[in-house]
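There's a structure below that I have some questions on.
One chain of protein is taken out of this complex; the other chains stay put.
Letters A, B and C mark the chains in the order given here, with residues in each chain numbered from 1 onward.
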Amino acid sequence: MLKDFLEKRLKEKEILLMTHIVLGYPSFEDSFEIIESMVRSGVDLMELQIPFSEPIADGPVILHANQKSLSHGATVKKCFDFSTKVAQAFDIPFLLMSYYNILFKYGVDRFIEKMARGGLTGAIVPDLPPEEGTDYLSNMERHNLAPIFIFSPTTPYARMKYLASFGKGFIYCVARKGVTGVNTDFSTELDSYLKRCRESTNLPLALGFGVQEKSDMDFLKGKVDIAVIGSQTIRLIDREGVGAVEGFIKNLR
Amino acid sequence: MLKDFLEKRLKEKEILLMTHIVLGYPSFEDSFEIIESMVRSGVDLMELQIPFSEPIADGPVILHANQKSLSHGATVKKCFDFSTKVAQAFDIPFLLMSYYNILFKYGVDRFIEKMARGGLTGAIVPDLPPEEGTDYLSNMERHNLAPIFIFSPTTPYARMKYLASFGKGFIYCVARKGVTGVNTDFSTELDSYLKRCRESTNLPLALGFGVQEKSDMDFLKGKVDIAVIGSQTIRLIDREGVGAVEGFIKNLR
Amino acid sequence: MIDRGYYEGFGGAYLPEILVATFDELEEVFNKAKNDPEFWHEYAEIMSTYSCRPTPVTFAGNLTEYFKGAKIYVKREDLNHTGAHKANNVMGQGLLVKRMGKTRVIAETGAGQHGVATATMAAKFGFKCTIYMGEVDVKRQHPNVFWMERLGAEVVTVREGTRILKDAINEAFRDWVTNMDNTHYVLGTACGPHPFPEMVSYFQSIIGKEARKQILEREDKLPARVYACVGGGSNAMGIFKGFLDDPVELVGVEAGGRGLDSGRHAARLSSQDASVGIAQGYKTYFLQNNDGQMRHTHSVAAGLDYVGVSPILAYLKETNRVRFEAATDKEVVDAMSLTIKKEGLIPALESAHAFVQAFKEAPTLPKEDIILVNQSGRGDKDIFTVADAFADPKWREFIRNKAEEYNA
Partner (left out) sequence: MIDRGYYEGFGGAYLPEILVATFDELEEVFNKAKNDPEFWHEYAEIMSTYSCRPTPVTFAGNLTEYFKGAKIYVKREDLNHTGAHKANNVMGQGLLVKRMGKTRVIAETGAGQHGVATATMAAKFGFKCTIYMGEVDVKRQHPNVFWMERLGAEVVTVREGTRILKDAINEAFRDWVTNMDNTHYVLGTACGPHPFPEMVSYFQSIIGKEARKQILEREDKLPARVYACVGGGSNAMGIFKGFLDDPVELVGVEAGGRGLDSGRHAARLSSQDASVGIAQGYKTYFLQNNDGQMRHTHSVAAGLDYVGVSPILAYLKETNRVRFEAATDKEVVDAMSLTIKKEGLIPALESAHAFVQAFKEAPTLPKEDIILVNQSGRGDKDIFTVADAFADPKWREFIRNKAEEYNA
């Protein structure tokens, strides 16, 4: 199970690193190469986003990657084929991330069955709160996959507990209000938020939205279990090409 | 008196000819030359229009002449000086024609006194019905000048009599509805209209609006006493220059 | 023809003889209608089902707070069908046209507002329609030309004279003297020969009637002052008529253009530049030279850009019943901008003149006082003029791109 895996790893490392990529961006070949470098440079788990035309929770960088990938012909089928391939090829957990319509149109049961068969570990669906996700939750359960839920600074404590009761693997804590890819000011205010998160669940905590460099990672050590890097790698690829990824990740440690 | 003069002339000619010009159009020099040719070629009396910026009863040809004359600098003073000069120089009656505001702003009494002193015979003020013209009428009377009133095909018989009771010299019968300078179809309908005109007054009748050529003149013989030529001479001047006037007028006879 | 429609020497009917019979008929039909209690009812009914009468009176709370003086209320003629008070007049005259059995209407238009209103009325009543519009106005108010044509009206561009409103009026008269048998001339303001000033004011008085009642209902007291812009004077007469017998100060605001000293304005009753004269069939103050020739006028608001003014207003000025002021183009743009930002109301450039003066005076009045501003029309129709008045660079860019698209 994902939780066990993460806890084991946490005995070896002070903080784990999860990276996020948009499948098919800039191309599927590049996606493969990026994943390869990431795994090689010590990433602990990865979030693979199936692009969607209306990614309302994503900021401009990831939004743009979604659109580009789609306009280059990415389909759900290609994303599944690709994900299955990388799950086979690399020995870290892979999560699928997408908006609920992608699952819904595919058929939630079929989608989840396919995930399971493809060797994926869990899923993040940012526009699916548990209230709307009965179907999703039961299927994920059946296939022993981890549904990752999200905490945000606006989430009341009671709701954190409620969300945690459905979550598996870890909780994805959003560092601040807003969308992905905007600078976060990791102030001390974060502490009280993370304290609440910690108290509400015994799942490991991941922190996303705005992690960009080594100093962020260092700052988060001891506070959370997993740091998430999303938009920053896409920015890097746009600026310096796929080859720059490995160095960037290695430097974070 | 104008009426007497006209009646005397009518003993000599079957139909008289009145022409109309806009003072200062195309220039005062040209106006003088035009009048000279007209008198020479046998015009019996003339209507001199002091240009006004809002000549609502005039059609496009005369309207345009009004505007041009004004934009070349015509003023009421210049028009008076000029009219006085021609009244002295030529031995036919001259009438001033203008809109009421020209008289009103000058001072109706001053305007009429000036007319009288300048040797002019009468006036046509197309936007001044007798109801509005008490001041005008008494001053014209005092100076023995002829106020010319207008009949139109829409004027009821009773009103013709009413108008005739104020008119002196002759009555100006408008041949048809509309403004100056548009073709008139001199049909037999005209007969019944002119019959009504004749019955309502013993003043001579002038007919204007649309008289353009010899055949019109011939048609009007025996029907009215005076034919009025207005827009047609302006058109001629615009097309062929001042020199063409004399021939045109001579040909009408 | 007995009642010549004089207001202490102003007004009258200086008509070419050929129109006298037509005016006699019009006067008769109007008098009959006016004395027929059913008629006003019919009129009010059509205004409430075809347009949106009674138009509300809106409390401008933010502006009131901003100026820290009298409570500012706005009478919302902008909410009329076709976007201005002009609808009141044309629908009323339309009912008279039906009574006269005529089948065609003509009208002049400056801003295009009255032209659109007339064309609309003609469509509704099934009349043929020709609109005369000066070439200058056709250029600056083209969207209205577009709508008039869609409404089935023929729009004739007037290229004579100064090629604005007064010249369009002249042309309309020229049409009328030819076609009076089947045609009625729907004059757009409280000017022209009798009975137009009275008749147009009568129809527009619906504004003042409503406003008086509405203010009393809301505030249980009369406004201290009422402001209206003055072009020909119809919206002003309309709202003033509701308060003529009350202890209410009435303020008419004319187009001050580039300033009263500049000579480039259209202030007839609030400047020294006008004098009494007779043109377009009636006697009033005109902006004219010593010879009686009409002068060029100027205003950022096409609807106020006129040489004459209602003879009834001239009379109300001489008797000191109405005070007249002028607002400059610049003041107008500022007042419009402020009204839009503070209240979400978009007055027409014409109407914004009334706001200018109200804004000058509001701070000088006690908080218990009420002032009422007539928002005669909405400004969003005049986007081309307004965008130019605001000198908006994005708008220019947009127009340039649009032109390129059309050239492609």
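In this text, contacts are C-beta pairs under 8 Å (C-beta built on N, C-alpha and C of every residue); 3 or more make two chains touch, one makes a residue touch a chain.
Small disclaimer: the values here were computed from a predicted structure and weren't measured.
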- Item | Chains shown that the absent chain touches, full complex | A, C
- Which residue among A:R40, A:H72 or A:K105 touches the omitted chain? A:K105
- Query: Which residue from A:L2, A:V76 or A:L236 sits in contact with the chain not drawn here?
  - Reply: A:V76
- It is residues of chain A that touch the chain not shown, namely 52-57, 59-60, 63-64, 67, 70, 75-76, 99-102, 104-106, 126-129, 131-132, 149-156, 159, 163, 174, 177-179, 182
- Can you list where chain C touches the absent chain? 48-52, 55-59, 62, 76, 79, 81, 83, 119-124, 126, 139, 142-143, 145-147, 149-152, 337, 340-344, 346, 380-381, 383-384, 387, 390, 392, 394-396, 398-404, 406-407
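As a working rule, only the chains that are shown with their structure count from here on.
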- Task: May I ask you to sort the chain touch graph into line, ring, star, complete or other?
- Result: other
- Query: Relative to chain C, which chain has the most distant C-alpha mean position?
  - Reply: A
- dist(centroid_CA(chain A), centroid_CA(chain C)) in Å evaluates to 65
- Query: What is the distance in Å between the mean C-alpha positions of chain B and chain C?
  - Reply: 37
- Determine the centre-to-centre distance between chain A and chain B, using the mean Cα coordinates as centres, and give it in whole Å. 97
